[in-house]
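This is the structure, below, for whatever I ask next.
One protein chain is absent from this view; the other protein chains keep their places.
For chain A:
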Amino acid sequence: MSKTKILLLCFPALLTITPFLAACFFIFRFSFSANQGAIEGFSFTPYLELADPFFIRSLLTTFKLASFSTVIVIVLAIPLALVMATVQKPWLRRLLSVAILMPMILNLLIQSYGWIILLGPTGVLNTSLRELGLISRPIMLLFNESGVLLGLVQTALPLAVFPILTATRNISEEHIEAACVNGASHWRCFFDITLPLLKPGIISGASIVFAYNASAFAIPLLLGGRRVQMLGVAIRDYISPLFNWSGAAAAGMVLIALTIGVLALANYLTQRWTVTEYQS
């Protein structure tokens, strides 16, 4: 196929992406606006005004929760992907895939209310524990950072499982057996062979999860009970009660920069880690 024909086929996709890119550009431009409500003039004020404790705390919370949730998700996703890779029966494979994909299929609102019904102050767990006389006041599992973390982990898990599952195709049973004959125990095999060969899948899975969770909005809003100000929620507050459009735009830019920066750093570090490890 000729190049022009391919470009022609890409045209609809390019058409849909154009308004999005235009919006991105306008937000970028807005973040340098001298006026809070409209694009006017040029100024660094929106960025300088972000240097207040509210925003800094929000940034740190976002970074912390996105990082923790990414680590937890990857730790949970690796065994899940390895188990899925060994499943031979097609129907069982499909069933597992659907089960893992469920968080993507179900509405976030429904999932969040599900957690509230289970773990909320008047939820199943707290009511049971109180009935049993083990607690007198409900344990606050939700509407704080741990609740948000739980939600972030649960909703992002499928995003990590599938890239890692794809990476398991790099590993043959004979690789593991070769390490084993060479004298490696099961755990050595896992750390020396399985994990390094899963690396591409882990990196792409972790990148997607981090980016997805850093920009999370519904989960911190519903499970954080307004107390956990992740950036998504903070940006909305700039717009909705404060009508500070340029501040929201600047905060959005910071969020994008944070995400890209973390992904680039993680990528760089994992590259270095693999290069140096075997030279010792």
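In the analysis below, a contact is a pair of C-beta atoms (placed from the backbone, for glycine too) under 8 Å apart; a residue touches a chain by one contact, two chains touch by 3 or more; residues count from 1.
Quick note on the criterion: contacts and distances are computed from a predicted model.
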item: Protein name as given in UniProt for the chain not displayed, "Putative mRNA 3-end processing factor", "ABC transporter ATP-binding protein", "Fe-S cluster assembly protein SufD" or "Citrate lyase subunit beta"; value: "ABC transporter ATP-binding protein"
item: Selected residue (touches chain absent from view) among A:L119, A:I193 or A:A214; value: A:I193
item: Residue touching the undisplayed chain, where the options are A:V83, A:A178 or A:I260; value: A:A178
item: Chain A residues that touch the omitted chain in the full complex; value: 170, 172, 174-175, 177-185, 188, 192-193, 196-197, 199, 274, 278
